[in-house]
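Of the protein chains in this complex, all but one are displayed in their positions.
Chain naming follows the written order as A, B and C, and within any one chain the residues start at number 1.
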């Protein structure tokens, strides 16, 4: 079987990674790729190592020719295309924020604009390691945010095991490479601004990924305190490292919760005691790595790392596409044993 | 008046900065500079922009020819030279860890070795903005650690104002450029290891600077909870950014504590609301910058930044030297108005 | 005496450096600074370490209030303001390309547009170490291009000494940090594009600085062959290193030409044999450094380094301003001895 897919927004960093993965995927054919700024060009002109692929505008995309579309578009521009595709029977993996929040009112609150297609909500949230039943065979999947993936992998096992101190703040100090800010030129991500610098932004209760993080955690444990989320911009191109400070009621149970949650997961590396997770564990791979450090009887420090463009976006989208079409979840990401 | 000084350990990163500052200082003459590995060479051979200065071994240093020495030596090697200098009536600014802890037993616990000169302890702790009376005219001063400086500037005003929640953990997520690890070649600080990477180390309750941080904070408020300290290695050469999560009993009083503590301080920039401190605020300057963000009613996030080699080491040593000799504290660091 | 100056285009990388130098200059007061994009803001909002300075639009600049203006503007926008200033008796240091070429036809050829103020040409070319007589007391000076400065410092002594092989190509392989490309956001200078990359551009006979390089060299020796100029974009923020391959008729005379040309120059470091010039010799200083390596009897390799924003732009402009007003040439750049 070959699944025919279209990729919207192929010339951004996530789009480029996604096309690269999909063109090498043994069961997928990329039927088209869109770009509004580069329609008429070849993807190679956007990236020296890109596959040879013509770019068309979204308006010209032959939706009837594909089984699924993957949307690497800005929020508000993504949901209308998702709706259009679903109406034609084409499945959707949406990498934007548009389908992640169950409640359009929450979307309006965080994104400052009415949801462009509220009738689509809620959609299954595509973080397979936290629950893949709802993803198998799904018509559409909301691909998680990059920061949200790294934080949820660190906190969801604890929430599920009910070992977090009720009501206590969950402090997340997160750091991301600059590709997370996208490929559209902006002054603060120029090389000469970032080189030699390191800077926090939107710290405390301000970053939009808080909404999806708290939505998922609340689904596991309704007694949790607020997440305090402090992102920082790293002078590197890719990777997210989140240092998570979790007040726990039972340290042994907390550590066991990770082993229980991630046993047998091919894309999660739970590091042995004494080894701390670093970006070098995961950059350019579809994996996450997690390390656990007991700082005191009641405080567990989880370091959670992913490649923001892969497990934080493109490779997780491939996991979701695979689940959608009942393929091995890691097809196109790791060698699949017979 | 010209103060004649000797610098021990001039070819490390801190030593180089210190010599650079002292040779440009209007009231100081560098009489000698030592290096065990480069004795017989000129400092220019260690660093293209260094001043023209011959290097001698510590054993050959003419102690009788100077008014003060500044020690950029590894711990355990520093205190014996401090003792020797003091015995000859030469004043000492010690940039190593040897004179920072009041209690030799605490030193033995954190450094794993008996203190080399316990009779020298306690010494005044040279963080002028937290108290400069004990530093004026002092015979010897313990220059603070780089991480300790950034953390204490963020937490001491709160401790002094008694607005920290008693017993609650004080979470410090710190990030440092690689010059903090010194100039002796080690694999983990090779360019090809650090480029594209970001890595935590010694997180929780493991880093040696915890001892001096808690010693100073306990002197301000005996009810404080433990400091949880998580350092990370940044892919940049210099700068420390500490993101400090402080549970406070009174948010307004907490914010006022900083204004009260740092009013009129020429080297502390308390940033206006809405502006977050970044490394770019301070690298290659003798300044610290601090920003305050209220994350919730009870949690204040302080971002504290310094250049680890300057306010975290060399320029703070110059402040201390100035205080010792009753010079304007910022002489040699900022223009001194008439 | 205090010279009152205005800086046009203060929020670009060159403008920021220039304002920083001029505000610390003992004989200069910055009366105004312009920015079209940030008029109404303070320069501090553009750069954390900037001096406190309000920004106005060029149209609102009080030309009658200043003795001189320094123009950090794009080409074609600079010359009209230069003309306007000169008409009012205000002196001009122009850091754009507009006043560098003697012949408006050559300008039109390289810049693809008619010269905006041909009546101003020719202007004295402000590379003081190659001739400062024409600069002393000048009404206007054309500040050289950054690449041109590094190349001319390497080749002009040889041309002047008539030791270059007539007609032979002069190969220049140059490398620049990204601040040379300006602060206006463009995709190819985003951090995630430059990090881990290194790329040539406009190589051979394509780069605009060729025009001013060849104009100056031809003024020294009319028999020279073409300059082959290959710039590359370095993954660093600042600095230019030009590796220059010069076929010479007499190796000993060639090496002596440098000693003769730069004897006593306070801002030129001619390195001793065996030491090669690197960016670390000059970044964040107003200096150039040069090293000479004999590759064979007839081929001299000159490595020439500068900080593109300083000796390649802002600090050279200060040299020119000082010459213009008969101040010590290094005032505001190095300590001036009494």
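Here is the rule we use: a residue touches a chain if its C-beta (ideal position, glycine included) is under 8 Å from a C-beta of that chain, and two chains touch if they have at least 3 such contacts.
Note that the structure is predicted; figures quoted are calculated from it, not measured.
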{"item": "Residue, one of B:1, B:192 or B:263, that touches the chain absent here", "value": "B:192"}
{"item": "Of C:26, C:54, C:166 or C:196, the one touching the omitted chain in the full complex", "value": "C:196"}
{"item": "Touching the absent chain when the full complex is considered, from C:157, C:239, C:286 or C:332", "value": "C:239"}
{"item": "Interface with the undisplayed chain - residues on chain B", "value": "13, 177-179, 183-187, 189-196, 235-238"}
{"item": "Absent chain, residues of chain C that touch it", "value": "169, 171, 173, 175, 193, 195-201, 203-205, 226, 228, 230, 232, 234-239, 241, 243, 245, 276-280, 283, 293-296, 299, 301, 303"}
{"item": "Contacts of chain A with the absent chain, listed as residue ranges", "value": "47-49, 195-196, 278, 280-281, 284-285, 289, 335"}
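As a working rule, only the chains that are shown with their structure count from here on.
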{"item": "Distance from chain C to chain A - Cα centre to Cα centre, in angstrom", "value": "46"}
{"item": "Whole-Å gap separating chain B and chain C, where each centre is the average of the chain's CA atoms", "value": "38"}
{"item": "Two or more partner chains touched - positions in chain C", "value": "195-196"}
